[in-house]
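The complex is shown incomplete by one protein chain, all other protein chains being positioned as in the whole.
Letters A, B and C mark the chains in the order given here, with residues in each chain numbered from 1 onward.
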Amino acid sequence: MDQINNNLTRVAVIGASGYGGLQTIRLLKDHPFFQISYLAGKKTSNKKWNQLCPFLPLKDDPTIQPINIEQIASSSDIAILSLPNGLSAELTPKLLDSNIKVIDLSADFRYRSLSKWKEIYSMVSSKTERKDKELCARAIYGLPEWNGSNISKANLVASPGCFPTASLLLLIPFLKQGLIEKDGIIIDAKSGTSGGGREAKEHLLLSEASETFSPYAVIGHRHTSEIEQELSLVSGTDINLQFTPHLLPMVRGILCTVYARLRDPCLTAEDCKIVLEALYRKHNNIEILPVGTYPNTKWVRYTNKAQLSVQVDKRTGRVVLMSSIDNLLKGQAGQAIQSLNLMYGLDADMGLPINNFYP
Amino acid sequence: MDQINNNLTRVAVIGASGYGGLQTIRLLKDHPFFQISYLAGKKTSNKKWNQLCPFLPLKDDPTIQPINIEQIASSSDIAILSLPNGLSAELTPKLLDSNIKVIDLSADFRYRSLSKWKEIYSMVSSKTERKDKELCARAIYGLPEWNGSNISKANLVASPGCFPTASLLLLIPFLKQGLIEKDGIIIDAKSGTSGGGREAKEHLLLSEASETFSPYAVIGHRHTSEIEQELSLVSGTDINLQFTPHLLPMVRGILCTVYARLRDPCLTAEDCKIVLEALYRKHNNIEILPVGTYPNTKWVRYTNKAQLSVQVDKRTGRVVLMSSIDNLLKGQAGQAIQSLNLMYGLDADMGLPINNFYP
Amino acid sequence: MDQINNNLTRVAVIGASGYGGLQTIRLLKDHPFFQISYLAGKKTSNKKWNQLCPFLPLKDDPTIQPINIEQIASSSDIAILSLPNGLSAELTPKLLDSNIKVIDLSADFRYRSLSKWKEIYSMVSSKTERKDKELCARAIYGLPEWNGSNISKANLVASPGCFPTASLLLLIPFLKQGLIEKDGIIIDAKSGTSGGGREAKEHLLLSEASETFSPYAVIGHRHTSEIEQELSLVSGTDINLQFTPHLLPMVRGILCTVYARLRDPCLTAEDCKIVLEALYRKHNNIEILPVGTYPNTKWVRYTNKAQLSVQVDKRTGRVVLMSSIDNLLKGQAGQAIQSLNLMYGLDADMGLPINNFYP
Partner (left out) sequence: MDQINNNLTRVAVIGASGYGGLQTIRLLKDHPFFQISYLAGKKTSNKKWNQLCPFLPLKDDPTIQPINIEQIASSSDIAILSLPNGLSAELTPKLLDSNIKVIDLSADFRYRSLSKWKEIYSMVSSKTERKDKELCARAIYGLPEWNGSNISKANLVASPGCFPTASLLLLIPFLKQGLIEKDGIIIDAKSGTSGGGREAKEHLLLSEASETFSPYAVIGHRHTSEIEQELSLVSGTDINLQFTPHLLPMVRGILCTVYARLRDPCLTAEDCKIVLEALYRKHNNIEILPVGTYPNTKWVRYTNKAQLSVQVDKRTGRVVLMSSIDNLLKGQAGQAIQSLNLMYGLDADMGLPINNFYP
């Protein structure tokens, strides 16, 4: 591997050549505390890394391995899984049994309830036979800003994806503080095409996906229930909300525009901003923008930052909450590394980019 | 001009080199009933057209004229004004006095109430001295699908822009039929950069505006009040709604995602689709998509078509309405030509593209 | 089909859902002389057209047929084949035997010499057993501006693709007139991603292909030999040239920059422009730009136009020739329709767009 160093903690990256795997490898390559000790993948096993990814050469040009529990166990301290849904649920119990900690980028352990997972991921579920109900219940939802102390003690972290991250960072504070009504929350979400992954699909071709914009999965998108689960936990009551994803003609970035009704109509945008600032004070990667300045995905691209902004419309009594993140870093691999840092007692931001190059 | 033909009605295009003017000229160039009889502009006066716009050569390579009422009156039957706000209000009364009909692409005559216009366009208003209260009151709001018979008799049409068009085509049917609640309507709108015009501005440079997405003017955008005016008229009650525009990293297209609460929770998406189909049956340029198929700006780019789609979320009792249009055609010059057609007793769609080339 | 009309000549489109097929159908849909009488495809057979291509609805929503020679013969007068290389060579002899004329968009009949084809398309060749040497020799290379009279009498036209078209329109005049040296010609060519087709491939994903630029197939690209064949015929001597394609981060358009040494060092750019004008005078779709104005793919997008421009560098004795076309129209389906028009004695430009919408 790139750096064989006895002082560095050993991380296996499983699912190496998708966008999640790529970002994970990129981040670990420069990390002062971790080293990549094992690279494995399904489709790409037995290929040389540098030929597959000439844009991200690794020093010793490792061969991508077939996925093998014993080899992971003998080579690594922790595994980051960037695999299709369903496959992680197969591997994770075995890895934990071998005393390998797991950070999972898939949806397999994001639901406290296995039956809820089976309902939402019914297609995948029909092809697997999961009986890890207990494991689901004790997996830690890896949103470091809100779940940091649990993550630091976890051996299984279910790292959330881009839409839930961008939504929850906005809504948790307002629901926790009881500032907005629980009914009528609307999340209008927009994602770049890299959120659709690296597998070749017609609708993600440049010829098809550039110079256009459209909604998809307008009701019942999978992430709705995941967001609702977390918000219900925070607010202590069932949350039902509207979530509409759209596809943006660009590579990286998510922007969420969230609408909710203020419980106190006298609250100003400045008040709301102060609430956010107070709650995120300790988190360098969360930037609360001045009232009237709005998030811009270009400002957070290639960083692990989240930009948040609030506006209040007195006329309608509504608050408009906005967030932007890089869907592959704060919305995926960067967030996983935040959890990894916390699990090893490090500063959550270690090794994660905060400043990018503009434009 | 391109075609000097005694059988064709003569149209003056004032404000020739902005995107509105360009599209207008492009559409008139091929129109079977109209000819461009006069081209004028402010910044570009005295320039040869073909040098300025080599991508849209006109047969006799006309020189762009300074704006002159008498020349318009002697050369033309009707004028299409594509000018900055405020300037149209100066010219229009004089043109009407000279018996020249006017289709105005600016906001100057979109408000029934001059004082409302002065409130919303206060910056412009402070530099002009408008006293044409009556003219404002009798100008016809040029949404051909809903105002066709008035337009056909009008001598002054205030042609609406892209955001109101995309929003009103969705909301008028539902408010007119009393299908949605009047409170809590949210319009989350997204526009390509050509909506910002052709004048060079830093934030619209490709280097700045590509590969990014952000909201702007989150509360109090000018078009909010225009949309509210029309919906209040339709519904017979004051409508206050939320309107949030966003800038898309692409050239042409607007997509609106509209959220409202259904009054009858038993209404299905199919029911709503049938309502739209019934109301727009006569309008070939309005396409109602099957339930589950969503508008896509690429499908309507370079056409005068509007695509509409409805989805209903039983869980939340909300209807999600979606529309896509080409912001420079159905959202600007194409719509003006629809009005022009109606004013001369022609089919509204004459000379307007309905099919485009994909991709 | 869209228009069943006894007065219209019947065209079968075989290979309906790739980009070539799509453009062909789009152009025929509005054509005043032809009708689509039969739609067939391999992957998409038995699917309803309007569901597959909601952006280009056909009136009677035809079902795409499996490819069947007898059905083509009974329903159509001519077939346009937009199929992978190799497949056309199987079908074409049978179609001709059934008295169906053929316009072929593939490379199968672009070489006068079957053995040259076998050399260049060795991969495809190894899977087929072509013995149609004679047919190759008498197929007409479908460049309408240079081969019009042959095309008008042909029953088999091999329609050239985007790179050869953009290159030959520039080089044929200069070689034919003996104005440039035969050695040392360089074609630096750039194409949008739609040139790579509609099949999902990783490197053509928006995430991969946007915001980047790179050369590919730097020596030995297939089109080199095709261009050389045509130029050798024109000049009566063997031409060996350099051809380097590059992939542009955009959908449609090809631009070729061609470098050659002038035989007469006193020739000016204006002289060269006059040569081009004289040769292309009859062809409305060929636009010779003023010296100092250069082709721009946006100016020809969605049209069947070619823009040509010449510049001369006295210091180096070189002429720089530049062309831009829409790769899917003049570089593919539009060019095929030009041939179709000629084969039926029509004006070459009939039904083909010349003006587009800017921007």
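Criterion: a contact is a pair of C-beta atoms (placed from the backbone, for glycine too) under 8 Å apart; a residue touches a chain by one contact, two chains touch by 3 or more.
What you see is a predicted model; the values in this text were computed from it and never measured.
**Q** For the chain left off this view, which of B:Gly15, B:Gly184 or B:Pro249 is in contact with it?
**A** B:Pro249
**Q** Identify the residue among C:Lys29, C:Lys101, C:Lys273 or C:Arg301 that touches the chain left out of the display.
**A** C:Arg301
**Q** Using the document's definition of touch, tell me which of C:Gln23, C:Gln65 or C:Thr257 contacts the absent chain.
**A** Residue touching the chain left out of view: C:Thr257.
**Q** Pick out the residues on chain C that sit against the missing chain.
**A** 184, 186, 188, 190, 207-208, 210-216, 218-220, 240-242, 244, 246, 248-253, 255, 257, 259, 261, 294-299, 301, 311-313, 315-316, 318, 320, 322, 324, 359
**Q** For chain A, which residues touch the unseen chain?
**A** 19, 22-23, 26, 29-30, 53-56, 194, 210-211, 251-252, 289, 293, 296, 298-299, 302, 328-329, 353, 355-359
**Q** Where does chain B touch the missing chain, residue by residue?
**A** Residue positions of chain B that touch the missing chain: 19, 192-194, 196, 198-202, 204-211, 249-251.
The rule is simple: only the chains that are shown with their structure count from here on.
**Q** How are the chains arranged in terms of who touches whom: line, ring, star, complete or other?
**A** Shape = complete; every chain linked to every other.
**Q** Taking all residue numbers at the chain A to chain C contact, is the shared part over half or under half, that is, same or different?
**A** same
**Q** Suppose each chain is reduced to the average of its Cα coordinates; what separation in Å results between chain B and chain C?
**A** 38
**Q** Could you tell me the distance, in whole angstrom, between the mean C-alpha positions of chain A and chain B?
**A** Taking the average C-alpha coordinate of chain A and of chain B, the gap between them is 40 Å.
**Q** Chain A to chain C: how many Å between their CA centres?
**A** Those two chain centres are 46 Å apart.
**Q** Going through chain A residue by residue, note those that touch at least 2 other chains and give them in order.
**A** 207-208, 210-211, 249-251
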